[in-house]
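Shown below is the structure under consideration.
Omission of a single protein chain aside, the complex is shown with its protein chains in their original locations.
Labels for the chains are A and B, by order of writing; each one numbers its residues from 1.
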Amino acid sequence: MNQLAIRSLSKSFGAFKVFEGLNLAADSGEIVVIFGGSGTGKTILLRMIAGVEEPTSGHVEIAGENATDVAPEHRGIGMAFQNFALFPHMSASENIAAPLRAARAAEAEVESGVSRVARLLKIDHVLGHTPRELSNGQKQRTALARALAAEPKILLLDDPLRNVDAKLRFEMRLELPRLLRQSGATVLYVTQDYKEAMALADRIAVLSGGKFVQVAAPEDIYMAPATLTVAKLFGDPSINMVETTVRTAGKSATVDILGESVEIPASYAAYAGRKVAFCVRPEAVSLAHKSDGLHCEVQAVTPLNERVVLLLKSTGGWEFLSSLPSSAAIPTTGEKLRASFASKGTHLFDLETGERLDG
Amino acid sequence: MATGTAKTAPAVKQSRLARKALPYLLSLPALLMCIGILIPFFTAVYYSLLRYRLNLPAMKGFIWFQNYINFFSDPKFWNTLKISLVYAGLTVIVELVLGLMIALLLQRRTRFNNFVSILLLLPLMTAPALAALMWKLMTNPNFGILSYLVSLLGFPDMKWGSDPATALFTVTLVDVWVYTPFMMILLLAGLRSLPPAPFEAAALDGVPRSFVFFRITLPMLMPYILTATLFRLLDSIQQFDIIYAMTQGGPGDKLLVFQVQAYLDFFQATNVGRSAALMIILWAITYALSNVFIKQWLKLRERAHGVA
Partner (left out) sequence: MDHTSPLEKLIRAALLAIVIIFFMFPIAWIVLMSFQTNESILRIPPSLIFTPTIENYVALITGEMRTAAGSLKLDFMRNLWNSVLLSSASVAVSLLLGVPAAYAFARFKFRLGEDIAFTLLSFRFAPPLLVLLPLSLYFKTLGLTNTYIGLIWVYQLICLPLILWIVRGYFEDLSPDIEHAHRIAGYNWFQTFWKIAIPLALPGIAAAGLLAFIFAWNNFVFALVLASADKQPVTVGALAFVTASGIQYGQIAAAIIFSIIPTFVLAMFAQRYLVEGLSLGAVKG
C-alpha cells in the first residue's frame, strides 16, 4: 500500500498555472526527492500535502484514504520548512515538544521524546535556548527534530539545507540518509541541489514546467535522463550539448558536429534525418592522440575537486567540457587531440519534443 | 520506533464549507460595525433631501435637492466653505513647514534629540478640546500670560479668540501647537529611514547643502510629506474640537467651519435637513481627498510591511 499518493493534483493562482495533473505515489519508508528549479511549485506541493494550501483540483491520499479535506493537524505529518519556521517565543525544547504535546502525550513521554530526537540531532546542549539564540545550523536541526519528534509516518522536508552554510550542508548530506532511514517514515524531500537529490533519494521526481518530467532512481535519472531538461539539470559540470541532425551511411549512424562527422551507435540509424540535441556527459569524453575522433584543442584546464575539467573546442567551433580523474594524464592548454564519446554517457534528444531517443 | 503496523488514527474530515466560512465568521463583528456606520450614513443622505426641522415637525417633507440648491444663494454656506478651506490650508501649511524644520533639527539620532522628540509628543497627546481650554486660560484678557506678554510687546488690548481680527490666528495657533508634532514625528521617521548612500556621496563630492536638500532630501521625503499632509488636511478640514471649545464658531460667523455650523444647525436651529446636507458636502470633500490619501498611504504601508 502506498503510504502517500497524490492524484492529478493541480494548482493555479488565477490564470497562472503552477502545476497540473501531478501524480506520485510513495511507499512506506521510501525517500522521494522532489527536484526542480526555483519557482516550479515544489514548496506549494509540499504545503498541499501538509494541508496548509488547497489544491485547485485533484487529491492527496494518505494510507490509501483521500485526505484532501483532512485538516493539517489530523494528517499525521511532520514537516520542516526552508526558513525553519520555529516558534520564536518558545525554547528549542518547547518547539520540539509541540507535536508531542499536541498528541496529548504524558509529560514523561514528552520529555523522553524530546531528548531522544535532540540526541539524535546533537542539539541536546541547546534545548533551553530560544530560536533567536541558536545558530542557523542549530535552528535547522531543531526544525528537523520538531518534524521527527512525534514519529510521523510521513515526513515533508522543504529544502532544509538551503539556508545553512556549505560546511554544514556537506555534513548533513552525509548524516541525513541514516537519520531519515532510521525514522522509518515516508519522506518527501524538496531540493534544487542535484547532489543532495542524488545522495538522499530512493527515487527522484523531477518537477519542471508544471509536470513531473521523470520519476526514477537517481542512477536512472543521471544515466538515462528522460528529457533534455532533466539531462541539463543533473551533473556538474553540466552535460555538453550541440544541435545536429542524425545521418546514416550504410549501416552506421553519424551526427555532424559543426562540420565534422562523428560516429554514433548504429542503433540510432532509425532516426535518420531527425533534428536532435547531441549530448555528452563531460566524464564520457575521453581524449587521446589517435587517428579517429573529433578534432579538438584544449582551451583551458581547471581542477575541480578530485577531477580536472578541460574546456575544449572542436575545429568547427563547438565548445565542450571533459572531466578527467586527477590521476589521469592531463593534456595542457593548446594541445591538439581527438575526442571520443563513450556511449554510456551519450544521449540524443529530439529537438522538438525534448525527449530522449533510445539508441 | 513506530513499526508501521499501528492503525492510523481515523482521519478527521473537516467540511470545506466550515473552512471557507472561517474568515467570514471572524470578520462578522467588524461587518456589523460597518453596517452600523452605513445605516446612519444613508440616513444622513436621506435627511439631506428632506425639509426637516425638529421644531416644525408638520413641515417635514421630501424636497429632493432643495437643501443643496439653497446653498448656492446662501452667503452663510459660502462663508462656511471659505473659512473651512482657509483654516485647513493655513494650519496644514504652517504645520508642514514647522514640522519639517523641527524634523531636520532633530534628524540625528542623539540621546538629546530623541528626548526632545518624545517631549514634543505631549501636545499631540493632549485632547484638542483641552488644548483649546489651556490656550483660553493663557489668552484670558484679565490674567492670561500671553495677553500680558503681548501687552509688553505693545499690544495692550489683544482680544485673541473673541476679536474677529485675531480669532482665526488664535485657533490656528492652538491647532499648530497640537498638530505640528504629528507632522514632525512622521517626517522624522521618514528622514531617518532614507538610505544614507546618496547623502554620503553628495558629501564626498562637496555638493552644496541647499542643493542636497532640494534635490535629494525633499524628493526622497516626498511620499512621507504627501502622506502626512493629506492626513492632516483630512483632519483639519473637519476641525471641530478646537474651534468649538475655543469660540463656538464665533465671534459672529468668523469661525463657522463645516462641522461647527452643522452642529449649530442641528442643535440650535434644529434644521436637520440643512445640517445633513452640509455634512454630506463635507463628506464628499473628505471622500475625494481620502481616496488620494489612501493610495499614497497604501504605497508607504506596503513599503513598511512588505504587503498592503
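Couple of notes before you dig in:
Quick note on the criterion: a contact is a pair of C-beta atoms (placed from the backbone, for glycine too) under 8 Å apart; a residue touches a chain by one contact, two chains touch by 3 or more.
Computed from a predicted structure; not experimentally measured.
Among the displayed chains, contact with the absent chain in the complete complex occurs for A, B. Only one of A:F35, A:F81 or A:W318 touches the chain withheld from this view, namely A:F81.
Between the chain not shown and the residues B:L130, B:A165 or B:A201, the one that touches is B:L130. Note on the undisplayed chain: of the listed residues B:L49, B:A88 or B:L186, the one touching it is B:L186. In the full complex, chain B touches the omitted chain through residues 22-24, 26-27, 29-31, 33-34, 36-41, 43-44, 47, 101-102, 105-106, 116, 118-131, 133-138, 140, 142-143, 145, 148, 177, 180-182, 185-186, 189-190, 193, 203, 224, 227-228, 231, 234-235, 238, 240-241, 244-245, 258-259, 262-263, 266, 272, 275-276, 279-280, 282-283, 286-287, 289-290, 293-294, 297-298, 300-301, 304-307. Chain A meets the missing chain through residues 47, 50-52, 71-73, 75, 77-79, 81, 83, 85-89, 98-99, 102-103, 146, 150.
Basically, only the chains that are shown with their structure count from here on.
The distance from the centre of chain A to the centre of chain B, with each centre set as the mean of the Cα atoms, comes to 57 Å.
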